[in-house]
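Omission of a single protein chain aside, the complex is shown with its protein chains in their original locations.
Here the chain labels run A, B and C in written order, and each chain numbers its own residues starting at 1.
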Amino acid sequence: MPVLSVRDLSIDYTTRKGPVHAVRDVSFELEQSETLAIIGESGSGKTTLAVGLIRLSPRGTKVTSGEILYTKKGLTTDVRTLDDDDLREYRWAEAAMVFQAALNSFNPVISIWEQFNDTARAHGMKDSRRVRDRADELLDLVHLDAKRVLPAFPHELSGGMKQRVLIALALMLEPQLVILDEPTTALDILTQRSIIDLLKQLRERLGFSMIFISHDLSIAAELADRMITMYAGRVVEEANVDDMFYRPRHPYSVGLLRAVPRVSGALGSVASIPGSPPDLMRLPKGCSYAPRCPYAIDECRAADPPLIPVDTPRHQAACIRWKHVAEVLGSNAEVPVAEKLA
Amino acid sequence: MTTAVAAKDQVRTAMDPRRYLGDAWRRPISRAVVKALLTIWVTTTLTFVLIRLMPGSPVELKIDELIQTSNGSLSYEDAKAIASGLFAINLNAPLHEQYLSFIWNLLHLDLGNSFLSSGTGVTSIIVAVLPWTLFSVGTGLLLSFGVGIGLGLLAAYRRDSLLDRVVSTGGSLISSIPNYLLALLMILFLGVQWHLVNFTSMRGAYSSGMQPGFTPAFIGDIFYHASLPITIYFLSQIGHWILSMRSATLSALEEDYVTAARARGLSDGRIRTAYVGRNAVLPLVTQLAISVGFIVGGAAVIEQIFAYQGVGLRLLAAVTQRDYPVIQGIVILTTVTVVVANLAADLLYSKLDPRIGRAGGATG
Amino acid sequence: MTALIELDHVSRAFATPAGAITAVDAVSLALGRGEAMCLVGESGCGKTTTGRLLTGLLRPTGGRLLYEGKDVWLTKGADLARFRRAVQLVHQDPYASLNPTRTVFQTLSAPLYRHKKANSSRQALAAVTELLKRVDLTPPENFVTKYPHQLSGGQRQRVAIARALTVDPKVIVADEAVSMVDVSIRISLLNLLLALAKEFGVTIVLITHDLAVARYFARRGRIGVMYLGRMVELADTEALVTDPAHPYSAALIAAIPEADPDITRSKTRVELRSAEIPSLLSLPPGCTFHPRCPLSEAGLCDVKIPELLAIPGAREVACHVAVRERTGARAAVTA
Partner (left out) sequence: MTTAILARPTLGQRLAGPWHASVEFLRLLSRRPVGLAGFIGIVFFLLLAFVAPLFVPFQNDPSLVDIYQTPSAAHPLGTDFQGKDVLNQIVFGGRDILTVAILAALVSTVIAITFGSIAAIIGGRIDTTILAITDVVLTLPKLVLLIAVAAILRPTSFVFLAVILGLIQWSSLLRQIRAQVLSLKERDYVEAARSLDLGLIHIVFREILPTMRSYIAIHFIFATTDAMYAQVFIVFLGLVPVSGSNWGIMLYFAQGQGALFFRDSIWYILSPILAITLVQLSLVSFASALEDIFNPRLRGSA
């Protein structure tokens, strides 16, 4: 039984010039203790999707269709139908979210302790001594000194410390699901490394499921079990992490993997994807990637291709040319794309 | 980005002793104190210059007047001596000594004597009227601030709703009508045309037969007499608070920490007060202090219209009677009052915002 | 060969409300014509300040900046203006680096007019068209009348590069010039900069926190690694990424997550003694890395500031232990 099952989710937001289809017919499932990476560039709809999962979308955003099914102890509910009180409980107690801007995720005028206490009280933990014990325990878990951190104000902590505090806060109510939006983007390399290692450790110890949203493929390579690539609001490929990195079948995944150089190993044939992402208000007819795709044929421009199983049932791609892509990439060896194309 | 780039000054200049004032100016709390002292000094000096040094200055005018009214029995020197006493300045001393003794007297709250009721100290005149103005202005201001930020918060939360439109349009309408015109309109319609309010019974700060004291009757009477000025101060300020709070709230609502607080499942009430409201109200605290200065000045015309015996009415009377020591005294004391209010606001601000006045940055 | 532009023990201090800090401490770096090199390091390491010192936008508080062998801060008037134009900066944020109220044509033509490279609008238009072609914004007529908000991040960055080219610079300092553009088009921007180095002999210094980008960009050049205001290692790129000599470089390379699950999950970590980065306000004595360094030796590293010394293997390194071991190793071989 998956923890989270998203079906045909579509999210629009309204602008002066008309509706923007930010997320289009997105479906995926997340198993217990699984880590799913959602990869995409700016404008791909990944952040809209992430906040949509806990119904925290900003003004002017509307879920136009689909279901977000959340399962706990065999009971399944659609997050879209929760009333205000249940939604408040679902947020954080069931699904906690660590934001991209961890640096700005704390109220600047109240202490870290008050923000812990606020969160606890919102979920019925009224005994502040017990909250204090729990906060100490959590901060210890993320290797921070509670005595120093709790009385501090946010501006007194470094970026890495804030990110750790936020992760500690996310685990306070032992949620089944933790959503992380660009969890390490603004951090330095060594800090980023320690956060990645910390997340791995915590996941192993506590067994929660994780969804993280990033434009950074290397974080996915580190942490993910499964991966989704998004382009122009759609899922264009879904696969386990090895298939995605070594046997991608959608030309956009191929292009993205090839666009990222590495520090270790051969450099291979690194190259950018030509062109730029489409205007979400004026999507091209057919496959929205076709204008940038080196393998596109006339048929690609006729209809938006559906997500279909390729290679294995658990590997899907929205491309009618996936067999051609497989041929171009050649052997299925565990070799990165840039080297295969070199 | 290195954090260092943010700092613009070179080390060299920081060591320069001539930069001490500059450095103090950059530190919020010392800056507030320096600013307060400077402001008082500037105003007093300005009044000294205006009264003593301008061509055809009040001192010269007074001397001429004294000679004329005495039908020549006073010599210029005698008249000058009398004027010296009236202005509490020794007019025969060199200018810098006059200035120093003026400041010295000021430090002892000696502002000279009124021209008209000789023997009455300016200080005692002001002490008799200032409390009434402070009471009415303060009440009006605090009421408008409280109600205004409440309505502004509400309007921002219900953005684009009917309530928002009514409140923000109403606020912007009422704040663009000058307060003295509001007062005239009030007299015109409530009093003269519709006979709803008996304005004549409300003149003065309290009814003539009343025994001052902390009795319910007296307090009620005070509020009765002050009700019109308070209403005007309230109405003329509330629009400003509504609009400022509305826009401050709208930007606070877009802050990441508000979204993050929602994601943590915090109750709407807690988010509205501690997360949105508190951050939105911070910049308004500084404005509160500045508006104190504005209203105290505006009180002159309001008090005249309603015949309310405050410092503004006294100032206007002094102006028509050319009672310059009183004018000077009122200008200085009002400035001191306003400066103290500003200082209080600055200190309050640094208490409310932990980012100010605390050494920043644990390392990590 | 004399260097085109050179930092000679350049330092830069700043006064902050909390006290004085030294953002760049005695950094030396010599660059030849047409060289494409990278400066890498974490935030607060002084790489951005170093870049601004190179462009002459900041005045050093110690040391000399030499251009064609002359001390720039001793020159005046026309010479200084000539230097200013010869060294251009490309900023990180393509959304902030172009004036929103000015069209591409206005942005590009202003320096042309100012420096007498165009005297009529016809000449200016021809020159602007040429510049746009050079930065691959084609067809140019689609771009001349555009305002920045009508362009994508990558296109804006190309306009910013074209603007730098209006004054025929000899050196371009690109400060994180690709970190804010989409992953999928970063390489093409790097290729554009590399082409400028190769075809026009422009010297390019790319400042980045991303070692993978640095490796790609400087693959035929050098990488300088900075830590807390000092250059800790300066080496040929492949030598640095395959065999870092300074323990800090080694820690960085070991810590970087890579876009390859097999490689990234099997990396061996360099364990640091402390995760805490010292504050610039109170730097540790001796080697600033010693409190975190696994190789730190008491009585040596915490006392004496290591100098950047050339050692075998196409590199310079500022580490007592690495210098001793690597030169010692060679001594052993020759013995």
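Following the convention adopted for this analysis, a contact is a pair of C-beta atoms (placed from the backbone, for glycine too) under 8 Å apart; a residue touches a chain by one contact, two chains touch by 3 or more.
Worth saying up front: this structure is predicted, and the values here are computed from it rather than measured.
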Which residue of C:119, C:145 or C:242 touches the chain not shown here: C:145
Residue touching the undisplayed chain, where the options are B:106, B:153 or B:338: B:338
Hidden-chain contact residue, picked from the options B:125, B:151, B:167 or B:301: B:301
Sole contact to the chain not displayed, among C:74, C:96 or C:303: C:96
Missing-partner contacts on chain C, residue numbers: 55-57, 81, 84-85, 87-89, 91-93, 96-103, 105-106, 109-111, 114-115, 121-122, 124-125, 141-142, 144-145, 160, 163-164, 166-167
Interface with the unshown chain - residue positions in chain B: 8, 13, 18-19, 21-22, 25, 31, 34-36, 38-39, 42-43, 46-47, 50-51, 54, 57-58, 159-160, 169, 172-173, 175-178, 180-181, 184-185, 187-188, 191-193, 247, 250-251, 254, 289-290, 293-294, 296-298, 300-301, 304-305, 315-316, 319, 322, 324, 327-328, 330-331, 334-335, 338-339, 342
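What we mean here is this: only the chains that are shown with their structure count from here on.
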Inter-centroid spacing, chain C versus chain A (mean Cα positions, whole Å): 32
Intercentroid distance (Cα basis), chain B paired with chain A, Å: 54
Shared-contact residues (touching 2 or more other chains) in chain C: 43, 277
Touching two or more other chains - residue numbers and ranges from chain B: 360-361, 363-364
Parts of chain A lying in touch with chain B, wherever the complex brings them together: 51, 54, 56, 58-59, 88-93, 96-97, 99, 101, 104-111, 114, 118-119, 121-123, 148, 152-153, 155-158, 160-161, 169
Contacting residues of chain C [partner chain A, same complex]: 42-43, 152-155, 182-189, 191, 209, 211-213, 215-216, 219, 241, 251-253, 255-265, 267, 269, 272, 275, 277
Footprint of chain C on chain A - complex, ascending: 41-42, 143, 158, 188-194, 196, 215-222, 241-242, 245, 255-257, 259-265, 267, 270-274, 276-277, 334, 336
